[in-house]
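Only one protein chain is missing; all other protein chains are in place.
Showing subunit A:
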């Protein structure tokens, strides 16, 4: 039996961890399934009516007189932006799009608005935009605008808060940054753009507000990872400087709304690759060698201490039962049940029995007999030993119990004194 018990002992340790592991894995799997996949062709596509598509938003924009132009590659998008000025570029899958190409300084026409839907940390790292992911949440949730941005203020609460970028609006989920002549807006979640969620809260107003500020939307609908172009420059870059200067003056009077409250956040560019760990070079190799040797010495000490000269011997434990266990349990039960009447009755019965024995009366002698034999007033004894009054609170109970004990002591002491006097005389 002991061997089977020992064999099963590891289960006690393993079972909680297995359950925990299963719970965590299950939750992660369910969460991964519930998240829309950017590589799905329907995901935020202007021509899709699926739940995760963006057909509703495209239709609404067209209804407002905004031209929606769907492009399927970054090159096409740049071409489209350069051919018609003052457009909004909607990037639905920043994780798949080559954002470095889009964010290169001067690559976009001045005055272009760029709206990025939930760009991840990796997508932003690839780009030059001075935006960072400050935090993320398990799922998207609604948030109050909390800022004076007219678009956000008009939309009211919207389910945009998932990734946060440190802006003021929607707890940091909506941030607008001017960079390289373009205005880049990042939204923390895809919910406001999706067919199945656009009707909730102020989602529709927010999405339309973000996209309808220029008369034209270039909808970049990419569902495969784009490879960065070879280093040889493409036809568009040479035109960039000219165009920038050409439209540079035009941008202020471009009918753009007031500046976002965040204002342009210009941040110094970081070094592209992280330098080697400075701690490694701060000390000479002799130091590290000494540390390794010290670790080896400590390890040897631990190994030496681990082997005992004989394992401890277990004592065959004797059976010992605490005394008065049931008695004290009874007492606590009486107290919990506030059985004051019952407790007092037991004390009185015991006192009567002892007094009857003490006074030489037959067992079961009444209160009258006891009072007579003890030479006391019957009424007084009856009050103490036989009254039908049930104590109302603990103080009464204590007083009555003490009275019973005092009476008993008084009678026994009296008769002892009487016997003593009798012997004396």
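Here, a contact is a pair of C-beta atoms (placed from the backbone, for glycine too) under 8 Å apart; a residue touches a chain by one contact, two chains touch by 3 or more; residues count from 1.
Keep this in mind: contacts and distances are computed from a predicted model.
Only one chain is not pictured, and the protein name UniProt records for it, out of "Lipoprotein", "Cell shape-determining protein MreC", "Chromate transporter" or "FtsX-like permease family protein", is "Lipoprotein".
Considering A:13, A:34 or A:327, the position touching the chain not shown turns out to be A:327 (whole complex).
Taking the complete complex into account, A:305 is the one of A:13, A:34 or A:305 that touches the chain left out. Although one chain is not drawn, its touching partners on subunit A can still be listed: residues 284-290, 292-294, 296-298, 300-301, 303-305, 307, 309-311, 313-316, 318-324, 327-328, 330-332, 334-335, 339-340, 342-344, 346-347, 349-350, 353, 394, 397-398, 401-402, 405.
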